[in-house]
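What follows is a structure written as structure tokens; I'll ask about it next.
A single protein chain has been omitted from the complex, and every remaining protein chain is retained in its original position.
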Amino acid sequence: MAHRGAWVLGAGGVVVAGAVAAFAAIAWRPQIEPISPPASNSFSPEVVKNGAVLAAVGDCAVCHTAAHGRPFAGGRPLPTPFGIIYATNITPDVDTGIGAWSEQAFRRAMRQGIDRTGRHLYPVLPYPHFTRATDEDIAGMYAFLMTRAPLRAEAPPNTVPFPLNVRATIAGWNLLFLRPGVWRADPSQTAEWNRGSYLVDAVGHCGACHTPHNALEAEKDTKPFAGGEAEGWDAPALQAASPAVAPWTVEALTAYLRTGFSTEHGAAAGPMAAVTQELAAVPESDVRAIAIYFASMMPHPPPMAQAQPAIVTDNPTFAGACEGCHGPDAPMTRGGAQSLALSSAVNARSSRDAIQMILHGLAWREGHAGPYMPGFASVLSDPQMIDVVRYLRSHFSSGAPWTDIESQLRAARRDGGA
Amino acid sequence: MITLTINGQQHDVDAEPDTPLLYVLREDLQMNGAKFGCGLGQCGACTVMLDGKAVFSCVIPISLLPGREIKTIEGLGTAAVPGVVQQAFIDEQAAQCGYCIAGMVMRAQALLEHNPSPTEEQIRDEMTPNLCRCGTHMRILRAVRRAAQTMKRVAL
Partner (left out) sequence: MNARPQPPELSRRQLLAAGGALIVSFSLTGRSEADETGATPSPAKEAALPGSLAKTPVLDAWIRVDGDGRVTAFTGKAELGQGMRTAVIQLAAEQLAVAPESIELVTADTALTPDEGFTAGSHSMQDSGTAVFNAAGQVRWLLMQAAATRFALPVDQLTARDGFVHAPDGRSFGYGALSAGLSLHVSAEPATGLGDPKSYRIIGKSLPRVDIPAKLTGGAAYVQDMRLPGMLHARVVRQPSPGARLRSVDAGAIERLPGVVKVVRDGDYLVVVAEREWQAVKAWRALSAAAEWSENAELPEQASLHATLQALPARDIEVLTWTATAGAAVKRLQARFTKPYLMHGSIGPSCALAQFSDDGVTVWTHTQGVYPQRGALAELLRLPPEKVRCIHVQGSGCYGHNGADDVAADAALIARAMPGRPIRVQWMREQENTAEPFGPAMVTEVSAALDVEGNIVDWEYGVWSNTHNMRPTKGGMFLQNAALPEPLPVPPPEPIPMPEGGGDRNSNPLYAFPNAHVVYHFVPTMPLRISAMRSLGAYHNIFTIESFMDELAEAAGADPVPFRLRHMKDARARDVIEAAADRFGWSKLPLAERGRGRGFAFARYKNLGAYCAIALDLTVEHETGRVQIGRVVAAVDSGQPINPDGIRNQIEGAIVQSASWTLYEQVSFDRRHITSADWSGYPILRFPAAPLSVDVHVLDRPGQPFLGTGEAGQGPTAAAIANALRQATGVRLRNLPLSRERVKAAVGV
């Protein structure tokens, strides 16, 4: 009996060992030889310029720059359900950045999520999207990054718990969810639509926030752009399930993406603010292409009648705290923003974004004219928050009353909305 | 009637519940420190402290305030006996027209109460909500640094 048990154990051990070995064989990647950083003038200015546009669409600077940090030098903490992952330094510094990376090494990182030394990168780097970019565009992004100023900076260690901090486990994730292959055009669509589709899928990785994720944090490709979340905010659906009350026309979307503000929908907030700040530097034709792509998926309600917002008299919090900006003839309203009745956050299925907006407001951007809102986290107690959020919904939206206000508020406070 | 606790004292105020604290301070209580600069939470001239945090009194209706601790510049000290931050501003002559200064002092007070040894970057960040048009920024920063030094010496 003991012999048989031992044999089973032994056989099991061999199977496990075999599996581990097979797995290791899949997971292991070779190092790519380090190079000396190429001289800046070895890249053609046109290629670098194209790379700059793609880096802006791809939001490289957004993740790879810390608050008060130098551009692309990494160090920004990215909260994930698996712990905090710190973005790395992607300036061409040899010791702490990607200065020793050849274009081949860069391409492997972008397509397969493997760094120069053969280590797996966490898919918080959206390489499942970048894998669909063309060689030419990846070369452009490489040229752009290698012509930045090399900056010495090391990111803090990640706080991912065992066993997920064993990077080889990502190989399994890649097996399940990484679909290699360059993006392909849809011949039934216009060139502009296809340009937008390419930028969204291969570079802008909009689905990383706007598509629901499964338990292993991979996008559910059966539900593209059906809505997702990022850093405590809901990223609304960008297709038929869009909560927007006014139509998202190509013009409205283009303006929103380039300025961070839509007079009929509200301001880009949370992680989306940085996205629109990057897109401001992208040629309008490319932003318009992205808008055309999404507008084709959005519902087309009839245009809204220009409702004159009414003065609030029955909620003291709103009248005293909000109406100065959100009432009729206020600077916001003069700026073209109409009533909160059109706000996507107020009309969303969940109260989450409205709560986040009220807690955090919108930060100043030094020297930039643009939307701003003070935060009320220190001002409103939880019961006071709940009261004004309920009021917002009932007064400004025809949607069903929110049922998640308390839980969303608890979560938001916990995540830094104190 | 709404009861407000301001600088440790209770005040019964007969004003509409949606009245922002700024107007109650100035009109009902004749306190001049907090100022009207925009009424929109954009300039900080109205800054007071609420439960230890710097806030814009122009967008806080008094209906939110019973049971909360409000601190204004009048509660930090007087012309005869100025508080530490006030004295630092006097020592640095950190004012030109002076309209923004009471708000600056309250923002600085809140900063130093929760971070007694701020770095230069932290001071600049924390003071960001408050505007000064005369360009007194350098002196205001010096005053905040000076107040931090004084508080450290006093604490030792």
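Each chain gets a letter, A and B, in the order it is written, and its residues are counted from 1.
Just so it is clear, a contact is a pair of C-beta atoms (placed from the backbone, for glycine too) under 8 Å apart; a residue touches a chain by one contact, two chains touch by 3 or more.
For clarity, every value in this text was computed on a predicted model and none was experimentally measured.
**Q** Pick from A:A191, A:A215 or A:A369: which residue touches the chain that isn't shown?
**A** Only one of A:A191, A:A215 or A:A369 touches the chain omitted from view, namely A:A369.
**Q** Considering the whole complex, not just the chains shown, which residues of subunit B touch the missing one?
**A** 15-16, 18-20, 23, 26-27, 30-33, 35-40, 42-43, 45, 72-74, 76-79, 82, 86, 89-90, 93, 95-102, 105, 123-125, 127-128, 130-141
**Q** Residues of subunit A in contact with the chain that isn't shown?
**A** Residues of subunit A in touch with the missing chain: 45, 48-49, 52, 61, 71-72, 144, 147-149, 281, 308, 310-311, 319, 323, 327-331, 334-335, 364-372.
Rule of thumb we're sticking to: only the chains that are shown with their structure count from here on.
**Q** Report, in whole Å, the distance between the mean C-alpha point of subunit A and the mean C-alpha point of subunit B.
**A** Between these chains, centre-to-centre, one finds 37 Å.
**Q** For a test of understanding, state which residues of subunit B touch subunit A in their complex under the given definition.
**A** Interface residues on the subunit B side: 16-20, 39-42, 50-51, 53, 55-56, 58-64, 121, 128-129.
**Q** Would you tell me which residues of subunit A are touching subunit B in their complex?
**A** Against subunit B, the touching part of subunit A is residues 68, 316-317, 319-322, 324-325, 331, 364, 372-374, 376, 378-381, 384.
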